[in-house]
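Removed from the display is one protein chain of the complex; every other protein chain stays in position.
Here is chain A:
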Amino acid sequence: MGATLVEKVFSSRCGKEICAGDVVMADVDRAMIHDITGPLAVQKFREMGGERVFDPARIVMLFDHQVPADSIQAAENQKFLREFALLQNIHNYDLREGVCHQVVMEKGHAAPGEIIVGSDSHTCMYGAAGAFATGIGSTDMGFVLRFGALYFRVPDSIRVEANGAFAPRVGAKDLILSIAGDIGADGATYQALEFTGDTFGAMPMPGRMTCCNMAIEMGAKAGIVPPDAVTGEYVLARRPGAAIPDLASDEDATYAEWREYDVSDLAPQVAVPHNVDNVVDVDLVAGTHVDQVFIGSCTNGRYEDFAEAAEVLGARRFSDDVRVVLIPASREEYLKTLRAGLIERFVEAGALVEAPCCGPCMGGAFGLLAPGEVSLSTSNRNFRGRQGSTEAEVYLCSAATAAASAITGEITDPREV
């Protein structure tokens, strides 16, 4: 019987045939912890009798949710993790490199065929590298730190096949929002999304990251793109000598569902408050006043997003009625954006540009909303209260739509500015 990509990853790691539904204790190749969920993971590791972590070289630590520390408590948590990393000989990127998922990808910690866990729900982003990657809680992470392995119920897969080329100013974020709208916020619970078809084949890594990142917004355990030449080039540039296994699902693999998309007619998409699957074509909400526009996060804070925003902006200014907050996802993306002259352009146009971090994305550090305010964001969640007041509203969109809306002060179709 044929196997899905996810079944193949587990079979390969376990050295025997593993099928969806199997529950296995499997080794993990990498574990990622950050400033929010890390301290509790360390505490649980110790409560489990942990003294030395399973393998310091396989653990990635960094701070991104509350950086620079926005409270004494946040500073204490970071200090605690810093000391743990030093004691255990874990490399700690600290607050220097940026948002966890972007950093894991760009530092070469994710490669095809690997099993990766992170104590953050958007860990599924590393499926862009052809890895099986999933978010776990702090207690599960404590177990991983101790044993280097974790129980997994191997998920069924939904095959999402997209074909065709995007129209100008329409892209990966619009596609994944459209898919989320169709599948629903819990439509892929306990399953994996396997992204295939010529649209994904032609999609550069940033777009693949955006799509895999949002698999969790449908309840999925993982999102995964079959590794190809694009994956190989990206991974080898960051981890020279990495093995790039020839991984593909079998033609007779069994899928829970098979969905097909033709992206050529896709319009820019917007997720309307307060659900990620409440998705409409941009023209349905065009004209909605926005108080804040945020371009950033692990979903869409890469150079390509800022380049797209800059192209939409041209020589214009952002509206004085909008607070425009731009946060590159990492130091590397920040430098690329800076060296291309885009940061200067954005600042001239009236934007606030912050150092790499999660920013307003999880409503922790800054950029929060007052009651009644409306935010348009390139991040991944529009839950009530996600970016501050529970009486505020968050809309989600691509960087192109965010930039167009930041110019006019209202939700705007990026094809019309």
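Simple rule for what comes next: contacts are C-beta pairs under 8 Å (C-beta built on N, C-alpha and C of every residue); 3 or more make two chains touch, one makes a residue touch a chain; residues count from 1.
The criterion applied here is as follows: contacts and distances are computed from a predicted model.
K.L.:
Which protein name, taken from UniProt, belongs to the chain you can't see among "Succinate dehydrogenase/fumarate reductase iron-sulfur subunit", "Type 2 DNA topoisomerase 6 subunit A", "Fe-S cluster assembly protein SufD" or "3-isopropylmalate dehydratase small subunit"?
P.N.:
Looking only at the record, the undisplayed chain corresponds to "3-isopropylmalate dehydratase small subunit".
K.L.:
Quick one: say which of A:83, A:186 or A:348 touches the chain that got left out.
P.N.:
A:186
K.L.:
Can you tell me which of A:77, A:210 or A:398 touches the chain that was removed from the display?
P.N.:
A:77
K.L.:
Consider the whole complex, including the chain that is not shown, and state which of A:112, A:223 or A:363 touches that chain.
P.N.:
A:363
K.L.:
For review purposes, identify every residue of chain A that touches the missing chain, sorted by number.
P.N.:
Interface residues of chain A facing the absent chain: 13-16, 19, 21-27, 36-37, 39-40, 43-44, 47-49, 65-66, 71, 73-74, 77, 118-121, 123, 135-140, 142-143, 146-147, 149, 151, 153, 185-186, 189-190, 219, 221, 275, 362-364, 368, 381, 383-386, 389-391.
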